[in-house]
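All protein chains but one are shown in place.
Then we have chain A:
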Amino acid sequence: MKRRFDLPTFLVGSAAAFVLAFIYLPMVVVVVYSFNPDAVNVFPMRGFSLRWYRMLLDDEQLLAALRISLLVALGGTSIGLLLGVPGAIALARHDFPGKRFLERIVLLPLTLPGIVTGVAMLSFFPLIGVPVSLLAVLIGHGTFLIAITLTQVYARLRRLDPSLEEASADLGAPPITTFFKVVLPNIKTAIIGSALLSFTLSLDEIPVTFFLIAGDNTLPIQIWAMMRRGISPEVNAISTLVFAGSIGLILLGTALGGRDKE
């Protein structure tokens, strides 16, 4: 192995290190300053304290927002799974009129800016009897989480040989049995992965929620409201917890879903 100094590699390496630092530095700053004993975030930090975490535990509004966010994420993820998985099977395994249309429609919440979806729902939902409320937020989340689950499970089904299912049917298994014994075991990890992804995305969603929320804030909207009131290191503490939570979910997702990637 030659280990002599090599200018192009050194330059590319430095640029890479710079970019990695750029991506991580802000998040490190938030985590470090969540232990800031002072009320202002200045350099250098004087000491170490858990006072902002203690303050979080007494912040009723924030805890309520966390509860609401968890409920919406749970509900939205369930809607996504209950409607997205059948939809994926239909698109991957059947032909029906309007299939092309459905394929395109389902991608819209993922490709169009969230704000367009948000204002469209804001204008339309009250007309069908859904006022601006947590129910509207739940429907909004459910809609884009159907898209998430459907695309993820669809991708997995496309890689799964349909002759397996045909063999099962030829051997006399009814469709339900074929689904539970043949299809489900093969798409299980895709379902778990999309559920965790859905949960994470729902917990973090702002553009659609912003327009459909009535008064009971979700966690990101509550953080946004706290930020607009002014900077409080309490936001550092809740951000650190959100950060730790998202990383936990991602690690769980890769541990559960990554094992059978090609």
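Criterion: a residue touches a chain if its C-beta (ideal position, glycine included) is under 8 Å from a C-beta of that chain, and two chains touch if they have at least 3 such contacts; residues count from 1.
Rule of thumb we're sticking to: contacts and distances are computed from a predicted model.
According to UniProt, the chain absent from the figure is "ABC transporter permease", selected among "NADH-quinone oxidoreductase subunit C", "4Fe-4S dicluster domain-containing protein", "Imidazolonepropionase" or "ABC transporter permease". The missing chain, though absent from the display, is touched by one residue of A:50, A:120 or A:167; that residue is A:120. Shown as candidates are A:173, A:192 or A:206; the residue that touches the absent chain is A:206.
Counting over the whole complex, chain A has residues 8-9, 12-13, 15-16, 19-20, 22-24, 26-27, 29-30, 33, 40-44, 79, 82-84, 86-87, 89-90, 92-96, 98, 102, 105-106, 108-117, 119-125, 127-128, 139-140, 142-144, 146-148, 150-152, 155, 158, 161-162, 166, 169, 175, 197, 200-201, 203-207, 210-211, 220, 223-224, 227, 231, 235-236, 239, 242-243, 246-247, 249-250, 254 touching the chain that is not drawn.
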